[in-house]
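Please see the structure below; I have some questions.
One protein chain is absent from this view; the other protein chains keep their places.
By letter and in written order, the chains are A and B; residue numbering begins at 1 in each of them.
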Amino acid sequence: MLYREAGQFKTSYQADQAAFPIFQDQLAVWAILAVAFIGVPLVGNDFFLNSIMIPFLIFALASVGLNILTGYAGQLSLGTGAFMGVGAYACYKLTTIFPDVNIVIMIVASGFFSAGIGMIFGLPSLRIKGFYLVVTTLAAQFFLEWCFIRIAWLYNYNPSGAIEVPQREAFGVILTGASATPVTRYLLVLSIVVVMTWIAFNIIRGRIGRSWMMIRDMDIAAELMGVKPLNAKLSAFAVSSFYCGVAGAMMVFFWLGAAEVESFDVNHSFLILFMVILGGLGSIKGAFMGAAFIWILPILIRAAPGWIGIEVQAATVEHLNFMLIGGLIIFFLIIEPHGLARLWSIGKQKLRVWPFPY
Amino acid sequence: MLKKLAIGAAALAMLGAAQVSTAQAEDTIFIPSLTYRTGPFSGGGTPFANGFADYMNMLNARDGGIGGAKIVLEECETAYNAQKGVECYEATKGKGALVYNPLSTGITLQLIPKAPVDEIPVLSMGYGLSAAAVGEKFPWTFTYPTSYWSQMTSILKYIDDNGGLSGKKIGFIYLDLGYGREPIPLLEQLAPQMGFELAMFPVAGKEMQNQSSHWLNVRKENPDWMIMWGWGAMNPTAIKEAAKIRFPLDRFIGNWWSGAHADLNPVGEAGKGYLAANFSGIGTDFPALQDVIKHVIEPGNTQTDPGDVGNVLYNRGLFNAVIVAEAVRAAQAATGKVAVTGADMRVGLETFNLSEERLAELGLAGFTAPIQGSCADHEGQGSIFIQQWNGSDWERVSDLITPMTDVVGPMLQAAADQYVSDKPDWQTQTCG
Partner (left out) sequence: MGLLFDIFINPFVEMASGLDFLLQVLWEGFVSGTLYALIALGFVLIFKASGVFNFAQGIMVVFAALTLVGLHALGIPAFLALILAVAIMALLAVTVERVVLRHLVNQPDIILFMVTIGLTYFLIGFGELVFGGDPKSMITEELGLPTGSTVFDVFDGIVILQHLDVAAAVISAIMVAGLAVFFNKTRIGRALRAVADDHQAALSVGISLNQIWAIVWFAAGIVALTTGIMWGAKSDVSFALQIVALKALPVLILGGFTSIPGAIVGGLIIGMGEKLFEVYWGGLLGGGVEGWFAYVIALIFLLFRPQGLFGEKIIERV
């Protein structure tokens, strides 16, 4: 009834190939953007922006990155945390060497470093597949973690081994450091995430994205049809690591403010893999839904006892939280292995025919 | 399990009552407590959190709070994870938090820049950034009673007094994270000055319980003394491995996070002779602890296992609470207000004076070295003592050992200068 594309005719190829061919979808996208850019900063308090929206957007971007590699190109990776770290450390080095360059440029530039490292560790994927590849990406994870600790140059010989975000401003507005207001940081993160998601969306619809999907579905067949595995796999690693690197740099510069190597440990790789799989492999929407689910749900669970007026020990809540998250992951995978994105499209299909399902 | 739930239910009933009364009472003091009762390091986090909470509850039960203001304690679970720690900070800072005890070097580093902006001081008791001891550069951060660097010089002094340091080889085994790496610059500077040789053995977080190759290296290097900066499961494993290669345990000194009951109980008799630094008294033989037992433990208003009271980390958590409570008192005295704010608390932390007399008044005579805060000194001139494991319990074996302030002072100053050098708008203060 409400969601029906009947009567919407495409009169040109361009219109038929549009990102959101259905009018209702376009409306929804603009509405979400309007809420995100105008509504949230107006009503959100510090906690909402700092601890919910900013991390959610950053993790969503990292999930988009991992989704490119795992969901679209079919290469399972557990090195996401380390690739995020490469971005963060690169950004830190860049901005301390060139303090006058706008920090946003540096954040994007740091993505290229992470892309380069990602390509190097992507090389084994040409010979190794499946779970064997998982272990090689774990090798990347542990080796890079070791580098972040052992190469003191990366953190400017700071005795505590941490990177601390210096204050940077542009056009008179403080962008990073503790004095930057949450709204500024939120809007910056949001802008970067929106632009990069839009780019990813279009890469995937294009020639490169299609070659990734061919490799994913069957690499030998794809090779026979003229897709070079070298180009396709390495470009997937490069683009994916680029996204993770930018997410990592934003995580430190716009969210945490300081980071030790433990901020990029293997648990983050798992966290983001969760987001991707729960959201739905091979879906950009899914990356956002997965990130929202995995990041926001624990916060809700932690806050829930307070709302309904019972006091439970903080530790007990945390234990229950672990059990609940684990249980929900199993539950969702059992009821819908293709993730929240599939549930969404099932819902959409239902809406399309509602209220007359025949 | 059931007992836990029952305690939880009892606690929630109490808390519910407390919250009703706080809504009516005018003056309350809100103190967030970042704890880690879960995760790989929970063995150390739990007794610390218990000690902290029990002392505060004792003050509420015995004195009705501090200076007439009831203490509202809110625990937030961090699991020793920096991101969750920041989330806890954001969630609690709006409720009028007076001071943060981050209880993790990683969380401390993230809160240091936020403290001046939100005007809530950070008290990282014996952990965190050593350089934060310089009050002129870090007006909002406090490291009472002493920093890692000061502690290391005290340990070196102890070695010097027990067989000399010059010409010896000192092995340093540490958790390969910011925490464990903190004293390395000091060791590297002091090695040539004091004439000892240094051998380092980093233990990665993943290898905490898999240290056989590190101790093979120790056997290869054959140092005269070993110093350890370990935490959590790393400690018992290291002591077991040391005993295994027959390293003399009475020449193996852990820092103050490597010498708790939780670390040595799993080792037991095999750990006999092992030494560790400490700055908070052992046992329940203090009037203040007896009050805690009377007002909190016996009524059952606690999560503490009664056998844990008086343990090293329990007492340390309690000591942390004492510092906070004393700083609140100092803040109340300085401002004349009862319900102080974070900014007042900063003043309180700078002016408080935990002298011998005051410690005796609090029922903690001989518990720790006197601490005196000041504008310039956020470290408080505390000292450590050395304790030894006798196979079933800790025994104090040395007097208080004052740190080498002449060595540490300039290094702290330099590190503080370096920290603020790339932060143009960093808030500093000048001390008269």
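In the analysis below, a contact is a pair of C-beta atoms (placed from the backbone, for glycine too) under 8 Å apart; a residue touches a chain by one contact, two chains touch by 3 or more.
Owing to the predicted nature of the structure, the values given are computational and were not obtained by experimental measurement.
Asker: Considering the entire complex, write down the shown chains that touch the omitted one.
Answerer: A, B
Asker: Of the residues A:Arg210, A:His319 or A:Arg342, which one touches the chain left out of the display?
Answerer: Of these options, the touching residue for the absent chain is A:His319.
Asker: Out of B:Arg37, B:Lys93, B:Lys114 or B:His378, point to the residue that touches the absent chain in the complete complex.
Answerer: B:Arg37
Asker: Could you tell me which of A:Val101, A:Leu138, A:Ala170 or A:Ile203 touches the chain that is not displayed?
Answerer: Of these options, the touching residue for the absent chain is A:Leu138.
Asker: Where does subunit B touch the missing chain, residue by residue?
Answerer: 1, 37-43, 46, 176, 200-214, 216-217, 219-220, 232-233, 236-237, 240, 244-246, 262, 265-268
Asker: What residues on subunit A make contact with the chain left out of this view?
Answerer: On the subunit A side, contact with the omitted chain comes from 70, 76, 124, 127-132, 134-136, 138-139, 142-143, 145-146, 149-150, 218, 220-221, 224, 266, 270, 273-274, 277, 281, 315-316, 318-330, 333-334, 337.
FYI, only the chains that are shown with their structure count from here on.
Asker: Which residues of subunit B touch subunit A in their complex?
Answerer: 4, 8, 11-12, 15-16, 35, 37-38, 42, 46, 75-77, 79, 81-83, 86-87, 90-91, 93-94, 105-106, 109-110, 112-114, 116-117, 129-131, 176-178, 181-182, 184-185, 202, 204-206, 303, 415, 419, 422-425
Asker: Provide the residue numbers of subunit A that touch subunit B in the complex, in ascending order.
Answerer: 45-47, 50-51, 55, 96, 99, 142, 146, 149, 159-162, 164-167, 177-179, 255-263, 265, 299, 302, 309-319, 322
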